[in-house]
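Here the complex is missing a single protein chain, while all its other protein chains stay put.
Chains: A and B, in written order; residue numbering restarts at 1 for each.
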Amino acid sequence: MAMTDAHSTGIGSWLTTVDHKRIAIMYFVVGFAFLLIAGVEGQLIRLQLAAPERSFLDPDLYNQLFTMHGTTMVFFAGMPLVVAFFNFVVPLQIGARDVAFPRLNAFSFWVFLFGGLFLYASVPLRVMPDGGWFAYMPLTNAEYSPGPGIDFYVLSLLISGVGSIAGGLNFLVTILNMRAPGMTFMRMPLFTWMALIVSALILLAFPPFTVGLIFMLFDRRFGTHFFDAAAGADPVLWQHLFWVFGHPEVYILILPAFGIVSDVIPTFSRKILFGYPVVVFSGVLIAFLGFGVWVHHMFSVGLGPVVNAVFGGATMLIAIPTGIKIFNWIATMWGGRLRFRTAMLFAVGLVATFTIGGLSGVMHSSPPADLQQTDTYFVVAHFHYVLIGGTVFGLFCGFYYWFPKATGRMLHEGLGKAHFWLSFIALNVTFFPMHFSGLLGMPRRTYTYAEGLGLDVFNLISTAGAFIFTLSFVPLVWNLWRAWRRGEAAGHNPWDASTLEWTMASPPPHYNFAEIPAVDRRDPLWHPYIEPESRREGDEPGGVVPRQQPEEPPEPVVMPNPSYWPLVLAVGMLLMTIGGLGSLGLTLFGLLVTAVGLFAWAFEPPFGGGVH
Amino acid sequence: MEGPTSTGIPNRKLAMWSFIGSECMLFGTLIATYMIYRGRNLVPPYPHDLLNIPFITVTTFVLLMSSLMMVLALAAVQRNDLRATKLWLGMTALFGLIFLGGQYYEFNHFVHEGLPLSRNLFSSTFFVLTGTHGAHVAGGVIWLSTLLVRAVQGKLDARHAETVEIAGLYWHFVDVVWIILFTLIYLLV
Partner (left out) sequence: MSRHSAESHPSTRLYIAVAVILAALTALEVMVFYIEALAPVLIPILLVMMAAKFALVAMFFMHLKSDGPVLTAIFAWGVFIATAIVVGLMAIFGKFGA
């Protein structure tokens, strides 16, 4: 297949690229676009709720908007942005030249992109799904949700789920197998650790959701009875399948943010992470317990006191490893030489706001309290504190931290700080009042509320906060523009950080490491480097990692070949997905394209073209 | 093709095992659904009206023996015995096809007995669970046939033992799933 030059930047080189850094950029750009779109949807929801009994949006459109907002944020903004960081950072942190399966990596991106585009094809067709991001049965069956809206939801998540599982597989193998010599598990940077845990979570959490979606599709299309109470089934099964996936999904979104913060706080405190093994194992424990708490999303279903008590207890338990991490970060900063650069501000902001969201989470881990809070704005406040205050702040933290590495340009600190403070204020102004409107009984997913219930002022404040959120993107975009036009050169290691990705030029050459480094400890760049020739027996304190990679590789580097086939395979799957709306012929044609892509992929040499 | 790995396990083999771990959850969810809905069917026909234990025992035996053929194929390719490799790969695929033929016959028979997919709760859970397994078998047969074609072309020798081993891992996993389904669906009816 087309041997595109690795240095070419034409459109063809992007369509065929298997370079993890370029795939990371594509993930980031598309994920960021979806973040903005879903943000606009949230802003529209807040406009409708600014005052009681407004008719800015009609109830149908309102249902569609909150469904699209939630679905997009979780699957097409949050996850791809997380995966963008996996792609860019993980190979650099472990001393690898690419991921284990570069073509599979490209395939993951293309199916994610097509899944997102397919979902948004419902917008111009005016058939957006309106069953919430959780799409509870029986509301979403063929009888109560006729029309193709829910099908867009089901099919887009099926296709993008394939990409997620492929990505999880890829990063699991990459981290287990592609580490530089000496990079033992307990020497891996925390972000890589969390990427490993999250990859395992993706592999185990997505299949139940896939099965649930297939049941839903079959119930809607082929008249099966998986969620049909009249046939003896129990529609609550959908809720179980959804949350068996959905709760680990929460950790899929938050653990990478924890990993980013665990790398950033030590860098800007000039101290190694306090209690590294504890942070690692609390991450493992969160992932493990994460499979045993799903019923806390269903306390009000009425599964009985025993079930609710067991899952309530497990949920309280999971707060312990999470709380431990908070203390680790605080203890890392304690007595450190703190530098409040933008990345550090977002990290500290995460510690503060995630704690607020975590505390309200512990509140509704108790079933009796949850019965009061469930389906009210209190829960909306809770999960926006953890998802924005946790995931989004963590991602912005990583963005400001690794942007110089990815582009070779510095971002402006003043604009960055303006971005941080605006979004920090916006988060609290928008969502803190929702604790009160929620406890006053304001229900979620309802397009309006009556006057005189004491909700007016809280909602007005929330809407004002949403405007500040929109405003907060101005300094961010300005900053990007400025960096592109006249950003200062970043150099190898602008933050004086401790991990391998800072030993190479910014942006890194396409082969990453001219020479694969050997590692002999954690935080290798924070230990004095001694040249191999002058190293002697007694040189215990000296590390083995040079501060800068050589300009040119001393030996020829064999890099993976670019390939069209991942894109062909993804197009085939897109055709099958579109066919799923009701055209068997198109589905079969898509299957054929997929099969052709698969075989061509299998027989194409993955390496050997582009010797550098 | 690729350098030594950190764990010493080839990338593709590690990936196949990780994929199998993920597949455990896929079949686990399908099995959980089948088990939860067992005995809740409201509309005839019921499982004990239709399930034919002697017949399915034969196809189960065929699938089980295909796993033996698969390991023999692997042993053959590892000692670079191409004749035996072709023979055992072909036999594995053939036994897989026989199993699929049995499943086709069974499905067809059930539909004729008044159990189309949309009939009741039993039809929904049974067809989707065993059908998903059957799709996996079909994928495996295609994979093995591809290897067989390569072997006949003389392009498969001891250097490709890892490729055969990975296909084998997939095949054995599909067999293992059937071991569970045979007990849970047919014997615990």
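Simple rule for what comes next: contacts are C-beta pairs under 8 Å (C-beta built on N, C-alpha and C of every residue); 3 or more make two chains touch, one makes a residue touch a chain.
On a predicted model such as this, the values are computed, not experimentally measured, just so you know.
Student: If the hidden chain were put back, which of B:28, B:47, B:116 or B:131 would touch it?
Tutor: Checking the options B:28, B:47, B:116 or B:131, the one contacting the hidden chain is B:28.
Student: Using the definition of touch stated at the top, determine which of A:175, A:204, A:380 or A:395 touches the missing chain.
Tutor: Only one of A:175, A:204, A:380 or A:395 touches the chain omitted from view, namely A:204.
Student: Which of B:43, B:72, B:111 or B:142 sits in contact with the chain that's absent?
Tutor: Counting the whole complex, the residue in contact with the absent chain is B:72.
Student: Against the chain that's been left off, what residues of chain A make contact? List them.
Tutor: Contacting residues on chain A, toward the hidden partner: 176, 200, 203-204, 208, 234, 240, 244, 291-292, 295, 303, 307.
Student: In terms of residues, what is the contact footprint of the unshown chain on chain B?
Tutor: 7, 9, 13-14, 17-18, 20-25, 27-29, 31-32, 35-36, 38, 53, 57, 60-61, 64-65, 67-68, 70-72, 74-75, 78-80, 158-159, 161, 168-169, 172-173, 175-176, 179-180, 182-184, 187-188
As a working rule, only the chains that are shown with their structure count from here on.
Student: Show which residues of chain B lie in contact with chain A when the two form their complex.
Tutor: 1-2, 5-7, 9, 11, 14-15, 18-19, 21-23, 25-26, 28-30, 33, 36-37, 40-43, 117-118, 120-121, 123-125, 128, 146
Student: What does chain A use to touch chain B in their complex?
Tutor: Going through chain A, the ones touching chain B are 100-101, 165, 168-170, 172-173, 176-179, 183, 203-208, 210-212, 214-215, 218, 222-226, 228, 230-234, 237, 241, 244, 599, 602, 606-607.
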